[in-house]
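Heads up, one of the protein chains got dropped from this complex, but the rest are sitting where they should.
Per-chain numbering from 1; labels A and B assigned in written order.
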Amino acid sequence: MAEKRSLGKEFSKGLLIENPVLRLVLGTCPTLATSTSMVNALGMGISVLIVLVCSNTVISLLRKVIPSKVRIPAYIVVIASFVTMVQMLVKAFVPTLNEALGVFLPLIVVNCIILGRAEAFAGKNSVIASAVDGVGMGIGFTMALLCMSTIRELFGNGTLLDGASTSILALFGVTKFNGVDVFAHLPIEPALIFILAPGGFFTFGLLMAFANKIAESKGKSKAELRGCASCPMAASCSLLLSGEKEDVLSKNPRAAVPAINSEEVAK
Amino acid sequence: MKYYLAIILTAILTENFVLSKFLGICPFLGVSKKLNTAAGMSLAVIFVMAMATAVTYPINKYLLEKNGLEYLQTIVFILVIAALVQLVEIILKKYIPSLYSALGIYLPLITTNCAVLGVVLLNVEKRAADPAFGFGASMFNSIGAGCGFMLAMVMFAGVRSKLESNDIPKFLQGLPITLIAASLVSVSFLGFGGIVDNIFG
Partner (left out) sequence: MNPILLAVIIVSAIGLIAGLGLAIASKVMAVPVDEKAEKIRECLPGANCGACGFSGCDGYAEALSKGETTNTALCNPGGKDAAKAIAEITGLAAGEVIPKTAVVLCQGNKHNAEDKLIYSGIKSCAMASQVFGGPKACIYGCVGFGDCVKACPFDAISLCDGIARINPAKCHSCGVCINTCPKGIIKMLPVTEVKAAVLCNNHEKGAVTRKQCKAGCIGCMKCVKTCEVGAVSINNFCAEVDYEKCIGCGQCHEACPVKSIDILDMTHFMEYRSE
């Protein structure tokens, strides 16, 4: 990344444009496995956020010391140390989370988001930028996890934020609130399958489709020729000549000509 | 024998790594486009899983647990796995180049594959719950998990080749529809729940 970007941009890109889960498709395993309930997702997201910021900072500090040949093992050791620390903290302060996440807590080590950011960003950028990048990516990950877990918990268990008082939220003073049982007053049963494995894949697929749709409607900023302007035969195209052009445009918006107009091509 | 058979079948069917435990999803989505790459990747995973278990089991039992240093498991295991994968790569390159050219490109991917570290950590977890879960059981569990990974990969490669020739709405193209297909495949694995207990119970 040669061009300098402002810190604000480094931060915000992780939230939506380069959201690690929905756009870069990194760290799918923990996303699917820990989004069964909102409190689990929140706990996982915060754990990853902490590890990501710490490892990004340290790797960025060490980037000139580590020879590029052994950088991956070196990164892994740094990440593994922070993961072990977070694991011990979680065990001590939020034992319920440790039980719920199980093997996925130590597996943060091999989470592609962390190694991916270390390799793609922290190994090449300054300390502050790397830390900010870590915060942005971590929050993006947490947000995507929360989105998924909200859907899955609501439809699969009929609740929202179930078990909040014994979760990581208890550390922030939430001790009385213990979730909302949304489906309790409704005459429908929650669909358990949303909490099980298939529901995870399904919800993730739909969310990703949604993210694609948003990204598509926003459009890429890169100027490129599209539609009839990109067609070398537009000049003699029977649709353009017969006046059916508008018809085509309304049916197929991709045939619209954003970059240069078709008369120019026609010449 | 019955005990080991039950372990293998559980690891392949009821506790399938990819489809019910969500481990190794990245290669599952990335490398399952073609049947031969899917099979190659899974073979490499089975091999590394078995090797990793064989090496980490004694380290864990005689070095870490004896000295009460269980908290070092994560860092030691990942170190050992990374070194092991690299070593396997070097050995294959030198002595079995044909196998290297078939599996070589997948080996670096496996270091950061959560399925390998996952199976090692799960073995430790299972041993903590059941002291009878010894070296043999750990090995069978790892190989079973690898075979389960292979089953899921190969099966899904077939599903994906059918997906290719279908008319899919634009925004669902690519990963979204693949994930939804994976969801349907994993529904079929839900059906295996309890089957092993009933056979061997």
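Methods note: a residue touches a chain if its C-beta (ideal position, glycine included) is under 8 Å from a C-beta of that chain, and two chains touch if they have at least 3 such contacts.
Keep in mind the model is a prediction, meaning the values are calculated, not measured.
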| item | value |
| --- | --- |
| Chain not shown: contacting residue from B:72, B:155 or B:187 | B:72 |
| Omitted-chain contact residue, chosen from B:43, B:59 or B:109 | B:59 |
| Of B:33, B:61 or B:93, the one touching the omitted chain in the full complex | B:93 |
| Residue ranges of chain B at the interface with the undisplayed chain | 59, 63-64, 67-69, 72, 75-76, 79-80, 82-83, 86-87, 90-91, 93-95, 97, 164-167 |
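Keep in mind that, in the parts below, only the chains that are shown with their structure count from here on.
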| item | value |
| --- | --- |
| Interchain centroid distance [CA atoms averaged], chain A/chain B, Å | 24 |
| Contacting residues of chain A [partner chain B, same complex] | 25-26, 28-30, 32-33, 72-73, 76-77, 80-81, 83-84, 87-88, 102-103, 106-107, 109-112, 115, 193, 196-202, 204-206, 208-209, 212-213, 216 |
| Contact footprint of chain A on chain B as seen in their complex | 19-26, 29, 71-75, 78-79, 82-83, 111-114, 117-118, 121-122, 125, 170-172, 174-180, 182-184, 186-187, 189-190 |
